[in-house]
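What follows is a structure written as structure tokens; I'll ask about it next.
Every protein chain except one is present and positioned as in the full complex.
And then chain A:
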Amino acid sequence: MAETALTTHGLSPARPDGWEGIAADWSSDQRAFKNVSWGKAMMWIFLLSDTFIFSCFLLSYMTARMSTTVPWPNPSEVFALEIAGHHIPLILIAIMTFVLISSSGTMAMAVNFGYRRDRVKTAVLMLVTAALGATFVGMQAFEWTKLIMEGVRPWENPWGAAQFGSSFFMITGFHGTHVTIGVIFLIIIARKVWRGDFDVGRRGFFTSRKGNYEVVEITGLYWHFVDLVWVFIFAFFYLW
């Protein structure tokens, strides 16, 4: 994997641009995506598959919401908080969204420093990203707790269609699981960066392959995807 990413020996530097370039790459031997490592290609294809999973979840939720005969609870009211005597709709979700989008920013910075082979800054920024992600999950746990205290259950809720609770717990739960997995991976990779694995070419425990800083970018791809999915969940579940 290390070698596929960073060495381009033998690849002719002058390749045609645009559609001609795409046609030339796809009709060439060895690789369809020149300069794309195996790991990055796999992550992109996985994300494509995962997109279908989230799309199916969201479409199912929309079908349920549109076809229900019982009124759907008003998200602005359900997700409102009383803060210092003020009734603010959607405030928690707004903060959560802000936190998650910010974590995408720190992730992008980590990728940048990774390519400069700046061991310390990369690791620190990845840990900051992980911390923001963990904060997001924590706030989600708070949100779940609040709703459960108010009587929302997967099978019923005090305000209307039962599918509200079902869809809410299922979709945010599935997304939260993705964030949690992302946080775990960020911490693992940050540890490897911090330890200098990618500078000395240390071999992976399971794969016995040498890693390199590109792993930071691959983790970043996943992280940005999870953010992007959240934007859709935010739009379709909370703002609708």
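Definition applied: a residue touches a chain if its C-beta (ideal position, glycine included) is under 8 Å from a C-beta of that chain, and two chains touch if they have at least 3 such contacts; residues count from 1.
In this text, contacts and distances are computed from a predicted model.
**Q** Can you match the unshown chain of the complex to its UniProt protein name from these: "Peroxiredoxin", "PPM-type phosphatase domain-containing protein", "ABC transporter" or "Cytochrome C oxidase"?
**A** Record says "Cytochrome C oxidase".
**Q** Just one of A:Cys56, A:Ile101 or A:Val120 touches the chain that is missing; which is it?
**A** Once the missing chain is taken into account, the touching residue is A:Cys56.
**Q** Decide which residue listed in A:Trp38, A:Tyr115 or A:Phe142 touches the omitted chain of the complex.
**A** A:Trp38
**Q** Going by the touch rule given at the top, which residues of chain A touch the chain that is not shown?
**A** Counting only chain A, the missing chain is touched by 1, 3-4, 7-12, 26-34, 36-38, 41-42, 45-46, 48-50, 52-53, 55-57, 60, 63-64, 67-70, 154-155, 161-163, 165-166, 170, 174, 206-210.
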